[in-house]
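The complex appears here without one of its protein chains, the remainder shown in place.
For clarity, chains are labelled A, B, C, D and E in written order, and residue numbers in each chain start from 1.
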Amino acid sequence: MKLHIRKSLSNRHSLWKLLLLASSLFIFSSASLWSQDNASAASEPSAPVETYGSFKESEGYATFATDNLWILLAAFLVFIMHLGFATLESGLCQKKNTVNILFKNCFIISMGVISYYAIGFNTHYPGDFNGFFKLGGPLTDAFTDSVNDDGLTHSFANLTSEYADYTYWSDFLFQAMFAATAATIVSGAVAERVKLSAFLVHATALVAIGYTVAGSWHWGGGFLTTLGDALDADGNVIAAAALEAGAEADSYSNAFYDFAGSTVVHAFGGFAALAFVMVLGPRKGKYTESGIKPIVGHSMPLAAIGVFLLFLGWFGFNGGSVLSADSELISRVCVTTALAACAGALASMLVSTLVIKKPDLSMALNGFLAGLVGITAGADAISPAMSIVTGAISGAIVVFSIIAFDKAKIDDPVGAISVHGICGIWGTLAVAFFGGASLTGQIIGIVCVSLFAFVFSYALALILKSTIGVRVSEDEEERGLDISEHGQEAYSS
Amino acid sequence: MKLHIRKSLSNRHSLWKLLLLASSLFIFSSASLWSQDNASAASEPSAPVETYGSFKESEGYATFATDNLWILLAAFLVFIMHLGFATLESGLCQKKNTVNILFKNCFIISMGVISYYAIGFNTHYPGDFNGFFKLGGPLTDAFTDSVNDDGLTHSFANLTSEYADYTYWSDFLFQAMFAATAATIVSGAVAERVKLSAFLVHATALVAIGYTVAGSWHWGGGFLTTLGDALDADGNVIAAAALEAGAEADSYSNAFYDFAGSTVVHAFGGFAALAFVMVLGPRKGKYTESGIKPIVGHSMPLAAIGVFLLFLGWFGFNGGSVLSADSELISRVCVTTALAACAGALASMLVSTLVIKKPDLSMALNGFLAGLVGITAGADAISPAMSIVTGAISGAIVVFSIIAFDKAKIDDPVGAISVHGICGIWGTLAVAFFGGASLTGQIIGIVCVSLFAFVFSYALALILKSTIGVRVSEDEEERGLDISEHGQEAYSS
Amino acid sequence: MKLHIRKSLSNRHSLWKLLLLASSLFIFSSASLWSQDNASAASEPSAPVETYGSFKESEGYATFATDNLWILLAAFLVFIMHLGFATLESGLCQKKNTVNILFKNCFIISMGVISYYAIGFNTHYPGDFNGFFKLGGPLTDAFTDSVNDDGLTHSFANLTSEYADYTYWSDFLFQAMFAATAATIVSGAVAERVKLSAFLVHATALVAIGYTVAGSWHWGGGFLTTLGDALDADGNVIAAAALEAGAEADSYSNAFYDFAGSTVVHAFGGFAALAFVMVLGPRKGKYTESGIKPIVGHSMPLAAIGVFLLFLGWFGFNGGSVLSADSELISRVCVTTALAACAGALASMLVSTLVIKKPDLSMALNGFLAGLVGITAGADAISPAMSIVTGAISGAIVVFSIIAFDKAKIDDPVGAISVHGICGIWGTLAVAFFGGASLTGQIIGIVCVSLFAFVFSYALALILKSTIGVRVSEDEEERGLDISEHGQEAYSS
Amino acid sequence: MKLIKAIIKPFKLEEVKDALAEIGVEGMTVSEVKGFGRQKGHTEIYRGSEYTVDFLPKIKLEIVVDDDELDKILDAIVNSAQTGKIGDGKLFVIPVEQSVRIRTGEQGKEAL
Amino acid sequence: MKLIKAIIKPFKLEEVKDALAEIGVEGMTVSEVKGFGRQKGHTEIYRGSEYTVDFLPKIKLEIVVDDDELDKILDAIVNSAQTGKIGDGKLFVIPVEQSVRIRTGEQGKEAL
Partner (left out) sequence: MKLIKAIIKPFKLEEVKDALAEIGVEGMTVSEVKGFGRQKGHTEIYRGSEYTVDFLPKIKLEIVVDDDELDKILDAIVNSAQTGKIGDGKLFVIPVEQSVRIRTGEQGKEAL
């Protein structure tokens, strides 16, 4: 569980409400079926350390340093997912739109990181808010103060286990790389006809505001976190006051469980993509009177490179979400991640061979991603054996989903809506089936996040449509966005 | 040395024979010239820990966590080798077979990981077997039990240093990624004419059974491990009973030494490839009356990406085979790995310039791999200076070997037989020349493993040939496997 | 700060001069504003350990192992930069020179590592020299001795915290990967017309001698290190003797500060490139009477892959330069690195859209690199907020610089001179503006290193020109170096 | 027999092919070409320098037809390839003296 | 002089070239084209949707020959390019009025 709430508590003057929430959370997490807190428990020394220097000489430092290193490495792995997205999307689109796709992906990662610094982090993990919405400000004080660690104001707590199992900076970097993925998902779905300017605005709003607000509901201590009311042995909700006074919970109702973001990241991105695609319409020539005319991707090697890099990066995406290098958890999470991805690919290969009568490479590639998205919500809660089942079902779903969306004339060149949206939902439900989560809780979470993503993105797209326009002209689409938007070609001799 | 035997001992009810073997192994490894056991020694706390939680608070945990993290990272690095293989093979083959190659590589990694879960791991490291053969079952109990770590049955030992320097899961993941490489080696050699279905069956049997059985001889406590009989000061074999009773060995006869698998992985893959190629025959039009007509690879950038990724991954392949993050060992192993790779490339460049009269890029690329395969058996035992020599010889060998196989009309589009088979043998011998291993032992190991790989693969290929067929039709070969097998093209505009 | 000087002191019989230098350095570093020494302090146990085995059981080992692991991982990340350079350069050049470019890059990394072993490391970090020049010999004794760690001569200090926060081997590997980057920078600038043989000689001399000599001035304890004379409260230089006798410095004059090498690596490479380009002349047909005729890169996806890999690798380049896994420092360095890169890209996108009127992908790609080069000197000293400013300015500079060099008919196909040379200077100055370094010191460092690089490279190129020639014939240039130099084509069908 | 060389806009290929198939044309040979004409190229930009791309992608169809069919086919191409915008392309008719089907050795009309 | 346009199967190029070289043809110009004819294309599949590829890869040879040589050359091409299977391709003969060797300015037969 992303117990980022800890940060909020230690850093900020928290109001009553938050304290209550936090204490209930604390109890919740102690008793949690999927307790992942051993790591932090062990590495939080009981006696407060006075300076970073003395922390480094304390017993817990060695583990802290390993934890922190892992979070950084996970950030690098998630970073490489952006190259994965860029190459996958390029590969599955036409030659004439390649420069445009690469440019969009360069923009997303750079805008994502900078906007996360400027507004995202504090929106995502707000110190004090109503559970639904708070727009954060830029990172300042604690973030930059500690540059000089001898003398001056120095918020060294942010660098030690008093903050978390890693430094404030590692936290930022990992979450920033994470955040930018939401917009990347959309990029693929709207490719080959979206107006560059409109996309850039949409992506910025989505990453800086949409994703971080929705994320705060679950990981920032928002209302999805509080879904898990404490219940007594008879199943009645225990009042906050009673909890505070020390009452112990017997169980929890409807807790929404989404380990690394099948819903909070992937379904979010998938449904934001769906909304934008619906406003945008399909590519010219895709759906004709004589049926669906496939628009073939221009380079399967690029697409394959993309998928393998995404698979690699997912070890950081899921493994890093453990938020420590806890040996048990990261090992298990990486195993379930790999098993689900591989099962997803095998299932896609099999299903596409049976249904389409051909072993379809692009489906096999999507199968890996389907398995990965599918296991993301329960990578820590689903057993290895069941992660194979989860992944395989995901890999089967994605084939049918891609075909179905195509039939419904929802034109998604890379299959992002199916892979991230549909498999994101499946993955979240899978935690209820195979990982012991509350089905009600999962459904509430899925509906809230997906609906929000859809509405947010739809509204945004409509506004853009009626202002700067969201779609290039027919002529520009035909000549390709590379020439019409960038005056550049991707390949030459 | 891959002392996986430790697992077998602690996890299973071992028979007499195995105990004996293990104790002799223990002594052997203590006194071993290339002892790599310091890490485990240090991180194995003397007092048994009761729960994972208390283990985390124990002294040894910090080192354990680092060790475990490294094994996971090594698994990721070996994973990325699969992308390396996929792009190298694609690059060195024709455009019209690219989808097929990518598909095969997607299959290999997914089938490899799943089959290793289902049967491979327990075949590779059988708890109790005759030294030659035991077919394992799926991972179950210990592997999945520990999902809930509070209450219930929990085999926490698998998560602590009682098992190894890493968790059971990390062990699985690393070994699974490793295992799949054997089939990938074959993939390149048989490319451009093998029937997809036949390849898939061959690869599955090879990874799930062939590789794991052969691997168990060396790393699973099989007969190659016991080659190293304990000798007394006069060179006589010490009886097992005497050893048990405490007799100390003075030296060991004929121990087969293969650190990370020059023979057990690479020569295995190379000779399996040779057998399949012999059954399959050369590509149409390669060997004509008027001589050899090169079939040129369609993308050198893809091939180069592949080789650099393989080089990168090899740090995990060799470095991870230390089976801990022991500072001395992993650092040295990474250094010898890099030096051998670079020396191999320089040697290939030089030799190809002298022999072929042109600085041949594809030979330079193979030179890196030759150096890497060459150092794999002795990465921990050969000194840095000698690793340069080992790599350089390997890089020279590969040029002559590729040319020789071509003259012998063994058609291997990517040079896999030379790179993995021939250089694998050379690398294993090099440990005798430069690393102090027994030449006899090395030869016995090479012969047993290579012969087994060849026979296994040959028999399998023959069976496939007489049933589903191993080769596409002439017409399909001409049109390319992409269209004939997949109905897809890799590139379009 | 790269306090490699520690190694020199403990390993070698140092002369008076060096001792003085070292002691002043010690004081300097203790009081340093940007002290990065906490890590080493903490991990250096006070009581000397006797063997590597006992070191492993000592308290500091856990941290040491993590530090060492990080340095190795950083080496892998820097290694992957070489693939980044290879693909970026290939992508931005013409199809017909691709094999040549890939070959050069294969050569650079292999020659770089081997020559660093043979001569570079001991030139870079000489034990005892005049502050300006010492040509090192091959690594021998300590490097290879420790292969056998039980019995025999064993310089185990090199494997423990007595040497540094990592082993001698990790040190070598990281620095070797680092070193090879200097020649890679040149490779891009001279691409498409340089004679292969001339380039190989130039690159070898540059990496083995030029870079290591210049590097020794700063990181090897040379004269740039001593720029930071100790001053008393009145601003007068404190005599060495007084310092020795215990006098405490109040401040330091003109210290040259270059954390990971904006000047020492990048400006060095950039100005070496400039010199070679000036000797070489522009590509045929680039500058015509009717103006500049762009020679378009043949694959933007390759170029984008290159830039993302370089970005990834830079986490190792900068993060590894911390020379430990110190949680505070590596986290902060990775954050400033990422922020500067992203700000650089955004700035390049903006500026190119404003100036060129098109969102230029190749400029966006260069913008990432500009930001990265820009922050390299002060990644540890510049605050996150200011790292955004530093990166953004760098990203803006690079656009104007590329256009300006083109106007000046300095033909640099990949923009290496601008990205590495000009932004390297800017980055070094930025530490004075935003990171508290002495402007004078920075300027001295920039001038010395850049001038040396320029002169060294220019002289070398002239010699080559008058001997073997530096440029292919017009006809060869036209047909492409792939055919004329290698008799191979990069792409075929 | 005549050889019709038709230069058309790339995205019209499918339509033209269908129109021809409809009136019974059973064979044609297609190549990707670059055209220079009244339809001006565009300005591209690369690393800060502008340059003009004069040549635009076009498709060249080569169809050998019997003299009788010529006009019908020309009409069909014009009708299906026309957008009315500059750059639609040209038709050129060239005499063909002989034609052979390689498979059978058939000659003349039979060979088409 | 005549221009022979030969459409052949790609993998026959080498053979045809050798056959022509043998009978003394010293020059030709080759392009990659796509052919549409009786030989039907194939069905491809992409992400679950089928589509037909009507155009098959072919090679077009253009050879300008002296009138005397014409028949010999046509025969040589037919013989070397024939597989007997559908899609073998065509030969078209077109009159050429003039030819010039750019290097020397030579004209007519001399230019070939």
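The rule is short, and it goes like this: a residue touches a chain if its C-beta (ideal position, glycine included) is under 8 Å from a C-beta of that chain, and two chains touch if they have at least 3 such contacts.
Small disclaimer: the values here were computed from a predicted structure and weren't measured.
Novice: Which displayed chains does the hidden chain touch?
Specialist: B, C, D, E
Novice: With respect to the chain omitted from the figure, which of D:14, D:32 or D:106 is a touching residue?
Specialist: The one listed residue touching the chain not shown is D:32.
Novice: Since one chain isn't shown, list which residues of subunit D touch it in the complete complex.
Specialist: Interface with the chain not displayed, on the subunit D side: 2, 5-8, 31-38, 54-55, 58, 60, 74, 77-78, 81-95.
Novice: Touching the absent chain: which residues on subunit E qualify?
Specialist: Against the missing chain, subunit E presents residues 1, 3, 17, 26-31, 62, 64, 94-103, 105, 111-112.
Novice: Provide the residue numbers of subunit C that touch the chain removed from this figure.
Specialist: 285, 478, 483, 486-489
The criterion applied here is as follows: only the chains that are shown with their structure count from here on.
Novice: Spell out the chains that contact subunit D while also contacting subunit E.
Specialist: In this structure, the chains that contact subunit E and also subunit D are A.
Novice: Determine the set of chains touching subunit A that also touch subunit B.
Specialist: Touching subunit A and subunit B alike, sorted by label: C, E.
Novice: I want to compare two interfaces, A-D and A-E. Which one has more contacting C-beta pairs?
Specialist: Looking at A-D and A-E side by side, A-E shows more C-beta contacts.
Novice: Rounding to the nearest 5 degrees, give the angle of the rotation that lays the CA atoms of subunit B over those of subunit C.
Specialist: Here the rotation carrying subunit B onto subunit C measures out at 120 degrees.
Novice: Mind checking the centre-to-centre distance between subunit A and subunit C? Centres are C-alpha means, answer in whole Å.
Specialist: Roughly 35 Å, centre to centre.
Novice: Averaged over CA atoms, how far is the centre of subunit C from the centre of subunit D? Could you give it in whole Å?
Specialist: 56
Novice: Two or more other chains in contact with one residue: find those residues in subunit E.
Specialist: In subunit E, the residues touching two or more other chains are 44-46.
Novice: Using the touch definition from the top, which residues of subunit B touch two or more other chains?
Specialist: 62-63, 66, 69, 73, 299, 305, 486-489 - these are the residues of subunit B that touch more than one other chain.
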